[in-house]
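Here the complex is missing a single protein chain, while all its other protein chains stay put.
Right after this comes subunit A.
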Amino acid sequence: MSEHMIEVERVGRTFRDVAALTDVDLRVPRGTVLGLLGHNGAGKTTLVNILTTVLPPSTGTARVAGYDVTRQSHLVRQQIGLTGQFATVDEQLTGAENLILIARLLGATRREARARADELLELFDLGPAAQRKASTYSGGMRRRLDLATSLVGHPSVVFLDEPTTGLDPASRIGLWEIVEGLVDDGTTILLTTQYLEEADRLADSITVLSAGKVVAAGTAGELKAQVGQRTVTVAMTSAEETALALAALRGAGLQPVPDDKHLAVTAPVATSRHLAAAVRALDDAGVDFGELSLHEPTLDDVYLALTHRDAA
């Protein structure tokens, strides 16, 4: 029996009469990353707020680290770390003071708090800026300090609400590496994001939210297979070869489409058997092609397909 650190059952939340979440179900096994995908207003932050005990659910139940978020909220809070969508560092305090404050609030002694702060400052490359007020930090530094703050108490479950929004590519990759390090240490992570690349890289499983409902769930591969279509693109050397290739591929039972602009032919290949057939047919016909490439559907394709289908 696998142990789930986050269990959400039929959770709903309404604000006045507006439903922000409807019957959401999800489970996150220990030491894995769940990517919660959806655009603005899909309900990602509402779900994070419910799971971090900030907001009670209107319906359903949610358990984090085995504790009920409504009835055992204090116990849940001892287990979690939260990095919200907007950096919540105290600008009047230095980086070190921000971390020490949280450690002291968690019950660390002065000495323990200082040691933990030093550790995190080093891990997040904030050592040189430790004694500077957070108001002087750049956006990337603030984000890192914010994430460091949420890790002070060695949480077993970490919630990251759009952690890389507004970060430059270098900072984003740095943050990804930190997240991967946490997972290696056995931390369970729920990550919300609008970036499919981010979910693709970090998440073991992905749940897609649209208008407060789960519209798809599974691994990145499963989601892609569910809606996406693999295509093969064959780059041609001349118009005559293109005609030859079209005929050969049709003969193999595929539906090739000429791409005159790029002097190429593309054809959907649902299975690897289709791909093998395509290569064999081209070879048998003696087609002289320049390059053959396989295009996997991206999560963008998946995401657009799912959310559009939902809206329609």
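Please note the rule applied: a contact is a pair of C-beta atoms (placed from the backbone, for glycine too) under 8 Å apart; a residue touches a chain by one contact, two chains touch by 3 or more; residues count from 1.
Keep in mind that, in the parts below, contacts and distances are computed from a predicted model.
Colleague: Can you match the unshown chain of the complex to its UniProt protein name from these: "Ferritin-like domain-containing protein", "Sarcosine oxidase subunit delta", "NADH-quinone oxidoreductase subunit N" or "Transport permease protein"?
Modeller: "Transport permease protein"
Colleague: Of the residues A:204, A:259 or A:301, I need the one that contacts the missing chain.
Modeller: A:204
Colleague: Which is it among A:11, A:47 or A:80 that touches the chain not included here?
Modeller: Spelled out, the listed residue whose C-beta touches the missing chain is A:80.
Colleague: Hey, which of A:22, A:49 or A:242 is the one touching the hidden chain?
Modeller: Residue touching the absent chain, from the options given: A:49.
Colleague: For review purposes, identify every residue of subunit A that touches the missing chain, sorted by number.
Modeller: 32-33, 49, 52-55, 74, 77-78, 80-82, 84, 86-90, 92-93, 97, 101-108, 112, 115-116, 119, 123, 149-150, 153-154, 159, 177, 180-181, 183-185, 201-202, 204
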